[in-house]
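I have a structure here, written as structure tokens, and I will follow up with some questions on it.
With one protein chain held back, the other chains of the complex are shown just where they sit.
A and B label the chains in the order they appear, each numbered from 1.
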Amino acid sequence: MSDLLLSPEHRYAKEIEKRRNEDGSELSILNLGPTHPATHGIFQNILLMDGERILDGEGTVGYIHRAFEKIAENRPFYQITVLTDRMNYCSAPINNMGWWMTLEKALGIEVPKRVQYLRVIIMELARIADHIICSSVMGVDTGALTGFLYVFQFREKIYEIYEEICGARLTTNMGRIGGFEREWSPEAFKKIDAFLEEFPPIWTEFENLLTRNRIFMDRTIGVGAISAEKAVSYGFTGPNLRAAGVDYDVRVMQPYSSYEDFEFNIPVGKHGDTYDRFCVRNAEVWESLSIIRQALAKLPEGPFHADVPDYYLPPKDEVYHNMEALIYHFKIVMGEVPVPLTEVYHPVEGGNGEVGFYLITDGSRTPYRLHFRRPCFIYYQAYNDMVRGQMLSDAIATLSSLNVIAGELDA
Amino acid sequence: MSDTSKYNTVDAPEGYAGEGFFATKLDSVVGLARANSLWPLPFATSCCGIEFMATMAAHYDVARFGSERMSFSPRQADMLLVMGTIAKKMAPILRQVYEQMSEPKWVIAVGACASSGGVFDTYSVLQGIDKVIPVDVYVPGCPPRPEQILDGIMRLQEIVKSESVRRRGSDEYKDLLGSYNIK
Partner (left out) sequence: MALETSVIQNKLIENFGLKVSDFFQQHDIFTFEVASDSIVEVMKFLRDDATLRFNFLTDLCGIHYPDYEKERQFAVVYHMHNWMDNVRIRIKCYLDGDKPEIDTVSGLFLSSNWQERETYDFYGIIFKGHPQLKRILNMDEMTSFPLRKEFPLEDSGRTDKDDRFFGRTSQNC
């Protein structure tokens, strides 16, 4: 397997030749990945090490490149949600809703208030699910396995809520142009209420395990720090940027789907190190819980989808009995719907930052070009910069705090 | 130890029992031991990996099937659980991990992407891992529910129980590996 080893022309090989320490030891190369228990997803980092300290690193990605952007050019609009699910699969509904909002912007559709509030609820639940994974796996990577087992139970509860709404656990494929495919059952609301009752004490317990834990703090404070200017230049968004001290949140900057109706804080860190990222994510879970409570309290009555027969499939029993519904159904599936020639960019606040959808339509039923602005891909470039000069175990802790999800990295 | 009888123990294989001895076939005993202590190597690439994390967690607990220790070192693992899409860039690495595993080894392809490429019929995705390594059990789904993954592991347990001890040295097995160009 010689193509997987380092070639002699690589600059690290040359560096090793050049430098030899006074005590006779020399530099070495460590291949971190692509299959590694602590990298959450498959990406490779070739590290140039001086003993235990990392001098430089080079990352390779693309081990799960599934060509989403090329597939999107060959699929009708309603089949692209399947692709958006599998980008950031820990919080799939956020991507789904972002895609529908992009389409609604392109087609000029206004959705009812109830739909917007329901979208907010599901997106915040997905954000909680994403942060549950990131925080508990940060515990696992530093050696604390207990938190993972306890809070994952609540990810199961969130999965049950998704199942009530759309039928699937992880890759939800939720929603339609203009709203949802069915009204949320009373069982779904009961489960959300039960979740809001049971989850806060467990999250407090999880935070108590790690936030003031001496070992965890020693392992994460000052590790993998990045300054605010560098973070902005590297294109950071989301919790990683907020941990560095910049309060940029798409929900506040460019409110979509009625986020301006809710009151919530944006937690911001100070040093941009691993501990700050952990604390920012934990605080965001509390904010998301508060947003869900507000949305449930103020949920207006109304239809669960916009009245756009051109784009929204009619109910199936009408299709079998009503000529007009049959014609609309045929036109929508075959793609004979009026699609304007336009370009639109719509960002949403995903679990990792600003997920952007840049869509260019050409009047046919498939996009001409669809580009996903994937936050993981953009901020992962900074990883090698962040771990320069740190120890190997710090590099692992930094990697898990960045919440790099391979599906979003490679698309 | 509790005195409830709510847990299941594994049944002993067929054999002849007497005072202080038990006679049975070597294949059955070895199969029984192997089947109930399969240590997985979670080769988690994408969304199916998250469903595996859910399977590993407390609700669907795969440890009660014997997979207590997730081994990330190929030498110490019994079964390779390939979960998620394998791109063509990743295929040589998957093969290298498979070759590094020591015998006896089994492979479960979890999810539609590992079984046949899944939704991603593109130039960059390997259309099924059985193009590069031999697979024992395929678990369809996108992603499969944890119960399905556990069902796949249980099917593998049946295969392992009934496998002959001499299989790994037989010509048939060598031909199988030869058809994949694995030495």
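In this section, a contact is a pair of C-beta atoms (placed from the backbone, for glycine too) under 8 Å apart; a residue touches a chain by one contact, two chains touch by 3 or more.
Please read these numbers as outputs of a predicted model, since none were measured by experiment.
Of B:Lys89, B:Lys105 or B:Lys161, it is B:Lys89 that touches the chain left out of the display. One of A:His10, A:Lys105, A:Lys157 or A:His271 touches the chain omitted from the figure, and that residue is A:Lys105.
One of A:Lys331, A:His371 or A:Arg388 touches the chain omitted from the figure, and that residue is A:His371.
Considering the whole complex, the residue from A:Pro37, A:Pro76, A:Gly222 or A:Gly235 that touches the absent chain is A:Gly235. Residues 61-62, 65, 67, 69-71, 73-74, 105-106, 230, 232-235, 248, 253-254, 342-345, 347, 354, 356, 358, 360, 369, 371, 373, 377-382, 410-411 of chain A touch the missing chain (whole complex, contact as defined above). Residue positions on chain B in contact with the hidden chain: 88-89, 116-117, 121-125, 127-128, in rising order.
Quick note on the criterion: only the chains that are shown with their structure count from here on.
Those residues of chain B that touch chain A in the complex are listed here as 43-47, 49-51, 53-54, 57-59, 70, 72, 84-85, 87, 89-90, 92-93, 96-97, 119-120, 122-125, 142-143, 145. The part of chain A that touches chain B in the complex is made up of residues 1, 3-4, 34-37, 41-42, 62-67, 70-71, 82-83, 85-86, 89-90, 133, 148-150, 152-153, 155-156, 159, 169-171, 406-407, 410.
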